[in-house]
Structure formats: structure tokens, C-alpha cells
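In this view, the complex is presented without one of its protein chains, the others remaining in place.
Going by the order they are written in, the chains are A, B and C; count residues from 1 in each one.
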Amino acid sequence: MNPLLVVLFLPLATAVFNRLFGARLGKGAAAGLACASVLVAFAFAADSVLGLAALPAASRQVLVHVYDLLDLASFRVGFDLLLDPLSGMMILVVTGIGFLIHLYAVGYMHEEDAGEYARFFAYVNFFVFSMLTLVLAANFLVIFTGWELVGVSSYLLIGFYRGKTSAADAGKKAFIVNRVGDFGFLMAIFLIWNAFGSLDFSAVLPHAAALSPGMATAVGLLLFMGAAGKSAQGPLHVWLPDAMEGPTPVSALIHAATMVTAGVFLVARCHAIFELSPLALGVVAWTGALTAFLAATVAMVQVDIKRVWAYSTVSQLGYMVLGVGVGAYTAGLFHLLTHAFFKALLFLAAGSVMHALHGELDMRRMGGLWRKMPLTCATMIVGAACLAGVPLTSGFFSKDEILLMALRGPHADFGLWLLGYLGAACTAFYSGRLIFSVFFGKPRDHHAYEHAHESPWVMGLPLVLLAVGSLAVGLLGLPGFLTHWQPFTDWLAPVFADLKAVPEASASRALVLGLMALYTGTVAVLGWIAWRLYTGEAAAHPADGEATSALHRLLWNKYFFDEAYGFVFVRALLGYSRWLWRWVDQGLVDGTVNGVAAAAQAAGDFLRGRVHNGRTRQYAAYLAAGACLLLGLALIYHR
Amino acid sequence: MIPAYGLRDLAVLGPEIACILGAALVLGLDMAFRSQSSKRLVEAAAALALGVSAALALGRLAAGPGSAFGGQVLDGAVPDVFRLGLAATGLLTLVLARREGGSQGLLHAEFYALLLFALGAMELITVSQDLMLSFVALETFSLAMYVLAGFNKAWHGNREAALKYFLLGAFAAAFFVLGMALVFGALGSVRLDAASALLSGGKLAAPREMLLDLGLSLCATALLFKVGAAPFHLWTPDVYAGSTTPVAYFLSAGAKLAGFGALLKLLGAVPGCPAPFPQILAVLAVATLLAGNLGALRQTNLKRLLAYSSVAHTGYVLVGLLGLGTAGSGAAASVLAYTLVYAVMAFVAFGLVAAAEGGLKRPLLLEDLQGMGFERPYFSLALAVAMVSMAGLPPTAGFIVKLGVFKAALDGGHTLAAVVAILNSVVSAAVYLRVLVALYMLPKSPDGAQGGARLSGTLGFAVVALALALLALGLLPGSLLALGSL
Amino acid sequence: MFGVGFFLALAFALFAVGAFGVLTRRDPLVMFMCIEMMFNSGNLALVALSRYLGLASGHALVFFVVAVAAAEVAVGLGIIIAIFRTEKDVNVDHLSELKG
Partner (left out) sequence: MLSLIIFSPLAFALALAFGPWGGHKSARRAALVLSLAQAAFTAWVLWGGDFSAAGFQLQERLAWLPALGAGYHVGLDGISRWLVALNALLLPIAVLSSWNAVERYPRAHYALMFALQSMVYGVFLSLDMLQFYIFWEASLLPMYFLIGVWGGERRLYATVKFVLYTLAGSLLMLLALVWMAFLARTQTGHLSFDFLDWSSLAIPAGQQMWLFAAFFLAFAIKVPLFPFHTWLPDAHVEAPTAGSILLAGVLLKLGTYALMRFNLGLFPEAAHAFQKPVLIICLIGAVYGALMVLVQRDFKKMVAYSSVSHMGLCVLGLFSFTLAGEQGALLTMLNHGISTGALFLIVGMFYERTHTRDLSVYGGAVLKMPVLGLLFLPVALSSMGVPGTNGFVNEFLCLRGAFEAFPWAGAVAALTVILGAAYMLRLTQKVMYGPLGGAKMEALTDITTRERASLGVLVALIFALGIFPEGILSNTQPSVQAVLARLTPGASTPAAPAPAAGGEARP
């Protein structure tokens, strides 16, 4: 049996088993089973990837046909899996980081009862399965299947705390917003089907050039609509911050490390189509850049630490999208990889803080926690450094690469770079702000502070591993002028072999170094500002609803996206539907039906009351009239 | 030259003669035995006469068409089946009278005699080829029916019904007389076969043809009055409601059979049924359907509801008549089948009304049926079958015959009339569903009739058997369709 | 000058008058007499046409009609008298309890 099947179906099997019987097994067994399945999946994934690596670079593609999904005479599509460098990288990320997060969750969720515990792990395993389906897909139908299934598991996990209305709302919102994107994806699939008569990547992507420019643009934009939904790009980003209603490991796994990167993955996967349309690529890049910048500005004023990381995730996803949008697929994917590590780390660390403070998430009530939880503090600082792009961390290299490509890549634009740069500056500020508010300065809520404690080792271990990973992963993609050892680029090279120029050639070493210096300086300055602002006794946090300026109010309310959607889509749509129901359905359509019945009854009443009134003479009159009618008709026909 | 008539001529009229002799026998027996036991004897004699009449009709059916009295009487398959149906209707009326006749003051020899006279005349009109003969027959059975409608003089309703029926019936008959005069003017005779011979030979001058059509239209008025076609139908609800239930049944089923038998003969005078007759029939059919169905829609008195329903059914039969001009449309057969099945459906319905109203001092209302569905399962099922059949829904005989009339109309090219008629079926379904609603879906009404609605005795047997027959004919309608090959 | 047309017109007029009477009078007896008039208008037409066509059979028909009308009188009077006896009031418009 192909190891990929184990990778894929073992988590599914465990998920089903745990969901059905996990509650009876007890917590330990359920968690153990779940973790083990992901670890085994990781092992098999690693094995598969190593096997792939052993192949010559040009033929690194393994196609696995599981069974036929649909067979419509001239059109067939199967449940087919494709292992290539791109999906190989992704399955390692999904199972690897997935495992660490599972491990973390063993500790994090231990207060839940056995049933909930098993349910949690079932859902998470199911998510792993869904995500693997997505990345391993060899055709558009399977990728759409995975695409939707991660949506479902995300929905389930966001709404994990089923008794909470806000959790259920957030899950619903996530799913519906994603569905808006899926609408585009579905249309793109149909267009591809029309154009190629097949949905297999192997039949579509190598022959993408056959698409007319207009069609390529349409397909690209529609695909990106799907990608934007899943990767929380503006204006479809609104679900991601709310998704933090889910348990923290979920935020780390799904809403930071893996699922949300699916959009980036999709664009990279279909780059052959995007490359045909400068317009589509432009939309991708500008969407990414704007999202990166705007989300970073919002993150600067939020006080809920998970929410800060959520907006940060939106922003970082913007960078990845910007990367693929400017044609720097490798750079975008590299940021995906580094971000997976450090954002997972940041969320887990935030979870650790939250765990220590019994669910407290408001950074205004924290402070000075480094004494109580040094490990969490240290690892979170590592993560934040990566996020902020402190030199020599992985985030520094990956973000740097993207910005460079925005300035000098094949589809570069100074505006893109500028937005990216400003976003990076904001990132440095909010990362610093969060770290300093939470761990440094004086405790602002003494009661909470007194009861704070470091997390157990099952939570600590993943933090450490992820911190190490966050730092180390940067080595895979050092800038080209430092070393010729470029494992990441080389590994993905076969996937992007169809692209024309080697983009980096256009950037001089001086420019690269100059930009690095600029970023370093910016990070240092903004970090210092954050330190000054947020370590004091009365840190510069305004209270809820207290706006210091119009700008602050704008950011605090996240540019009023939710309100706008609430008005346009929810209230207007519901209002319209209600109107439609009352006046059209009940009024016009049903009214016609009932009106006909009422008219018949009225006619019946008329006949009974007026015509059959019991008077013989009237009856005789009708009789005579009838006779006249007959005679009249006869005469008419004989005229 | 005086033609010589013989036994052969009498044989053709055998069924009628059996009825008339039966009537005489009944009266004679009543005079001979003025005792309580004579009631049964009289009843048996009447039944016997009707049985003989039916048997003779069957014999005539087997013997094939026969002309008698110089062509004034012409029987054939269709009239013979009408006669058979009339005799059967008479028997069913006896069954009904047996159940409630006592309490309704019907069990007198005169009742049976009048019934037999009426039936004899009704059978006669279906074979008559001579308008004068038809007129005499029409008046004979009409007079008998006026009396039957007012038979129970103690009932106020009976008296009013009789007077209304009489005045309107006589009024309608006057139109027949005038019509007959016009026909005579056109043809020099009142023989239908003469008309058909002249018309098909094209030997009739245009003004005379017009006169003939006017005359036939006026004659038709009286017949349409009898079958209850709008706008000549207004008497039906009042008279049915005012009469005793057996008489109401007889008025509805018997008059329909006889009236349509006569109408078929009348229209047979105009071969190919040229204009204006199809137009007249179409207008009347639509008017009748609307009047009957819409009138019944809000009716709560069950007998009135059945009266309106009888009007509506007349409408459907008229739709079937539309096909008369087209050879092979099976129009006559569809009319025949429809009226026969109507007689059965009406019997089940009126029979159940009779069973339910037992001892009730006021008219039976829909609400009296409430809650009976599961308490009186057989009663309710039989009524439900009758209602479904009347609504023309499968799998009942009502559906098959309705299909027949629609088919005839469509074959005659009267698509529009067929569409209107079929949409009327929705209204009629609404009417009959109300009965089912009352039976099965509403709780017992506090002032509803108590006790009655037991199916027992001859009536119970007949009602259940005929309800089953409606179902059986719906599933295996071979015998109904065989009428088409007559 | 009194051709068949005249008689036919007279017959129609009589018929119309009779019908008008039925529709306007309230006494059942009078109504019934009006109906008799309608019958007889038919008879008149028959006789006239019979003469015009030179056929005797029309006269024979008239006898049938007269006979039937006589029978009708017998039954009709019976019914009307039965009503007279019990109701006292013989306005047909008042006999309208059966309706709806």
C-alpha cells in the first residue's frame, strides 16, 4: 500500500474512531491515539518525501489513484493524490506542526471531560485529514473536497465550545465567508472543466497556455476569490479574528499554521494559470499588500492577545499572497513555512499565557509575567522576533525575500513594496507592544498575576521545539548572496520549472543589503517605541471604547468591516428576504392561490344567496332566460 | 292506410309494459288486500315488475335494434341500456324507500304505483322516435314525480317542493309544446327519424332548417330542465331538499337517465350534430359545471349538496355530448356510462344520507357527519368512496367515466370546453373533500346527529356492494368501456 | 289576410304573455293558468301549421296536448289545493323556505 494512503487515512480513521468511541476510552487513550496517528502520519509523510527526494528532480511526481469519483462518459475524475515537492513540503508542515500542536493540546485541553476531549481530538484529526486531502489533491475536484472539508473542520473547531453563542456565531461566520470564496473556486473549476474537459492537474496546468487571456484572467480571479476566502484576504478576512473563539491549539494549527495558507498554496499550485494573466496577478499582489498593511495597523490597537495574533496572521498571509502575487512563489511559500512555525509558536504561547491566567486574554490586565512563566516568555519572544523580522530570524529572511521581490521581481511595483514595508513596520510595533505589555513592566492585575503559573511540560515541549524550529527553518532559505546552499528553492524548483527568469538576478547586492539595513533599523526603532510605551505602570492602553483619535477609533473597530457587512449582507439581505417573504411569497404567490379559492367561495355564496333564493318566479325567470339563450344561439348560427 | 301493429311491436315496448302492468298490479293488490301484510306484497310486486322490466330490457339488448309502431319507437343498444339502468334505479329506489320510507310516509301502494308509472314513461322516452310520444312520456313521468316529490303531505318541505317542481316543470313543458309545433312546421311531422332523413339528404330549405333547430332547442329546454342543466337547474336543490330521500334519489338518477336518453334521441334527429347544437351544449355545459360546483362549494345541507353535485354531473355529461358530432368519439357511450355510474354513486351517497338522517327532525348537515370516520368505519368508507368517485379521482368508476366524457369532448375538438370542465373538477374535488374533512378530520360536533349511520339490512348491503362496485369498476372498467362498442 | 304568419305571431304572443304571467303573478293558480295559456299557444301554432301544410296530423297532436294538459290540471290542482289547505297563504313568494 502506498504510504500516502496511510498519511491520509490514518488521521481520518482515528478521527472517526475517537468521535464514536473516544469518550468511552478515557482521555489518555483518546489523546494518545490521536497524537500517535499524526506522528505515524508524519513518519510516513517523511518517508514519502524522502522517497520523492530520491527521484531525479524532473520526475518528482507521484500520482496515486484511490478510486473513481465521477465518470460522465467523456469525463472522468478520480480520488487521485499527487505527491510532488510542493505537496511534500505541505504534508510535512501539516503533520509535523500538527503533531506538536496535538501534543500541546493534550495539556491545554486536559480540563475538559472525556467526551469533549475525545471530540476535540477527533475534530483535530479530521482537520489533519482534510488538510492533507487538500494539499495532496491531484485534481480540482479533490482539492475542492479538501478545501471544503477543512472549512467544515474549522467550523467544528471554532464552535467547539458548543454552549457559547459567540463560538457558534464565529464558526458560522467562518464557514459562510469561506463559502463566498468557494463560490468563486467552484466557478473557476467549471470554467477549467469547460476549457480542458478535465479537472486533473496533469491535464490542465501544463497546458494552461491554451487558455485565452480573458479566460485565464477569469479563472485566475475566481480561483483567487477562493484563495482569498480561505487565506483571509481582505475583504474576506473578517472571519479569521472571530475564529479565535476556538480553543487555542486550533487557532495555532488551523488559523495560523495550515488551513489559512491553503489559498497561498492554491495560487502556487495554479501559478501556470496566474502567470498568463498580469491582471489576475496584479489583483493578487495588491490584495495581499493591502491586507498585509491594513491588518497590521489593526493589530496595533487590539488588546486581546489572540486577536492581535489573529490580525497579525491576516497580515502575514497578506505577505504570502503578495509574494505569490508578484511571482515570487518560492518566497511566498517560504514565508508560509516560517510563518507556520512562528505563528504556531505565538499562538501556543498565547495559549500558555491564557492557560496560566485562567482564560484572561486582555493584555491590559497582564504585565511582568516573565517572572512567572519564563519558558513561555522566552519562546514567545523568539516567535515575536521572527514575526517582527528581527535580523537573522526566519521571519526576517522570508519577509525580506518577499519585499525584495515586490520591489524587483518580475511583477514588481513600488507601491506594493511600500505597503509591505509599512506593514512590516507596524508588525514590529505590535509584536513589541504585545510582548512588553504581557511579560514586562509591572503586573496590572495582581490577583491574576499571583495565580499565574508556568504550563506543564506537554505544553512547554512543543513551545521549545517550535521556537527552535522557528529559528532554524530560516536556514533553509538564506538570501542568495550569502550562500549557494538553497535547499528550499532547489526543492521547489521542479514545481516552478516552467517559470521564465530567475528573478533575483535583477537585484544588486547593494540594494539587498540596503533594504536589510532599513528593515533592521525600522524594527529597532519601533521596538524601542513599543518598549517605552508599554512597559510603564499606566501603559498607553486606552480603555474599551475610549478612542483617543478618529484613527484609533477606525483601527479599534477594524475599519468597520464587520459593521459594513452586517449592514449590507446580513441586515439588508435578511430585510429583503423578509420583505420577499411577506409581500411576494405570502402576499403575491400564496395570495393568488388563496385568492382563487376565496373567489370560488364568494361565487358559491353568491349563487346560494342570490340565485338560489327559493323564489319560484325567479327560477322560472332563469328558465325562460335560458330558453331565450338557446333560441338566441340557434338564431345566431342561422343568420 | 292504417298500419297493422302486432305483438312484435309490443315486444319492443316490453320493459315499459312490464312497468305499467306492475303499477296496475300494485294498485290491484292494494285494493285486494287492505292489510298490513299487503305492504310487503306490494313491495314485492313492484320489485318483481322492475325485475321483469330489467330482464326484458336485457332481452331487447340481446335481440338487437328493433323498430316498432311504424318507427315511432326504435330501441337499440344505447336505449336498452338506459332502460336497464332505469329499471335498476327503480329497484334501488325501492331499497331506499324500504329503509326510511316508513318514517317518511312513503309506504303506500300509490308510491309504488307512481314509481312504476314514472319508470315506464321514462323507459318509453328513451326509445321514442316521435316528439309527441316523447311529450306524453315526459309529462307522464313528470306528473308522477310531482306527486312523488310531494308525497308526504305532512311535511312542509314536501309541499313546497312539489309546488315548485310542478310549476317549473309545467312551465318547461310549455316550451316543449311550442318547440314541437315549430318542428311540425318545419317538417310536417314530429318524427325524429323524418328530421334526420331530411337533414342528411340535404332536402330541407334553410328557413325550415332554422325552424327545426329552434323547435328542437325548445324541446331540449324541457329535457335539460329535467336533467338539471343550468340555467334550468334552480329547482334541484330546493326539490331534493324538500323531498324524501328515496324520491330525491329517484329525481336525480332517474331523471338524468331518462333525460339524457331522450336528449340523445333528440340530437339523433340532427345527424352529425351541426351548429348550433355543439355551441349550445358547450355554453350550457360550462354554465352547468360552474353552477353546480360553485353552488355546492359552500353548501352545508347534505341533500342540497348532493343536488348541486347532481347539477355538476349533468355538466360533465353535457361535455360528453359535445363529442356527438364526431364518429368514433364514443360520445353516446360516454354519456351512457356517466349517467349509469352517476346513478350508482348517487345511490351510495343518498343511501348513506338516508342511513344517517334516520329519525332526525331536520335536514342532515355536514357537521352531523363529523367524527364519524373512525367510529363508523364502513359507513364512512362507503361515503368516502362515493365522494372520491364523484370527484372523479382514480381508482374509482367516477374517474373512468369522467375520462370518457373528456375523451369524447376532445375527440369532438372541444378542447376549450374540456379544459374548463377539467378545471371544474378541482372545484368539485373541493366540494367532496369537505365531506371527507367532516368525516375524518373534524371532531364530533356537540349538536351533531347521534346514533344513526348504521349500515344494516338491504340498504346496508346494497350501499356497501355498490361502493365496492365503484372501486371495482374503477380498477377493472372493462364493462363500462364495453358500452363504447354497443 | 289572416295567413299562417298571423297565427304563428299570435301564438308566439300568447306564449310570451303566458310566460310573462308566470313570471309576474304570485298566485300559483294564476301562474298555472298562464302555463295553460302557453300550452295552448303551442296548440294554436300546431293547428295553424297543420292547416298551412295541409296535414291532418297536426290536429291530432293538439288532442294529445290537450289531454296531457288536462292530466296536468288534475295533478296541479291537487298539489295547489293541498297547499291551500295547510298554508292558508298561497303567495308563491312566501313559499321560499327551501333555498340557499
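In this text, contacts are C-beta pairs under 8 Å (C-beta built on N, C-alpha and C of every residue); 3 or more make two chains touch, one makes a residue touch a chain.
Keep in mind that this is a model prediction, so the values were computed, not measured.
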Field: Neighbouring displayed chains - absent chain, whole complex
entry: A, B
- prompt: Which residue, A:42, A:104, A:117 or A:175, contacts the hidden chain when the whole complex is considered?
  reply: A:175
Of B:30, B:123, B:357 or B:411, the one touching the omitted chain in the full complex: B:411
- prompt: Considering the whole complex, which of A:65, A:164, A:207 or A:532 touches the chain not shown?
  reply: A:164
Field: Which residue of A:13, A:29, A:114 or A:187 touches the chain not shown here
entry: A:187
Statement: Of B:282, B:372, B:430 or B:459, the residue touching the omitted chain is B:430
Statement: Listed in rising order, the chain A residues that touch the chain left out are 19, 67-73, 75, 115, 141, 144-145, 148-149, 151-152, 155-156, 159, 162-165, 167-169, 171-172, 175-176, 179-180, 182-183, 186-187, 190-191, 193-194, 573-574, 576-578, 580-581, 585, 589-590, 593, 597
- request: Would you write out the residues of chain B that touch the absent chain, in ascending order?
  value: 373-374, 388, 393-395, 399, 403, 406-407, 410-411, 413, 415, 418-419, 422-423, 425-426, 429-430, 433, 436-437, 440-442, 476-478, 481-482, 484-485
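As a working rule, only the chains that are shown with their structure count from here on.
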Message: Edges wherever two chains touch, nodes for the chains themselves; is that graph a line, a ring, a star, complete, or other here?
response: complete
Winner on C-beta contact pairs when A-B is weighed against B-C: B-C
Task: Return the distance between the CA-based centres of chain A and chain C, expressed in whole Å.
output: 96
Message: From the mean C-alpha coordinate of chain A to that of chain B, what's the distance rounded to whole Å?
response: 78
Field: Chain centre separation in whole Å, for chain C relative to chain B (CA means)
entry: 26
Message: Residues of chain A that contact two or more other chains, please.
response: 608, 612, 614, 616, 620, 624
- prompt: Which residues of chain C are in contact with two or more other chains?
  reply: 19, 22, 31, 92, 95-100
Statement: Residue positions on chain C within touch of chain B in the complex are 8, 11, 15, 18-19, 22, 28, 31-32, 35, 38-39, 41-43, 45-46, 49-50, 52-53, 55, 57-58, 61, 64-65, 68, 71-72, 75-76, 78-80, 82-83, 86-87, 92, 95-100
Message: If we count contacts the way the header does, which residues on chain B are in touch with chain A in the complex?
response: 163-164, 167-168, 171-172, 175, 206, 209-210, 213-214, 217-218, 220-221, 224-225, 230-232, 234-235, 237-238, 275-276, 279-280, 283, 290-291, 294-299, 427, 430
- prompt: Given the complex with chain A, which residues does chain C contribute to the contact?
  reply: 19, 22-24, 26, 31, 92-93, 95-100
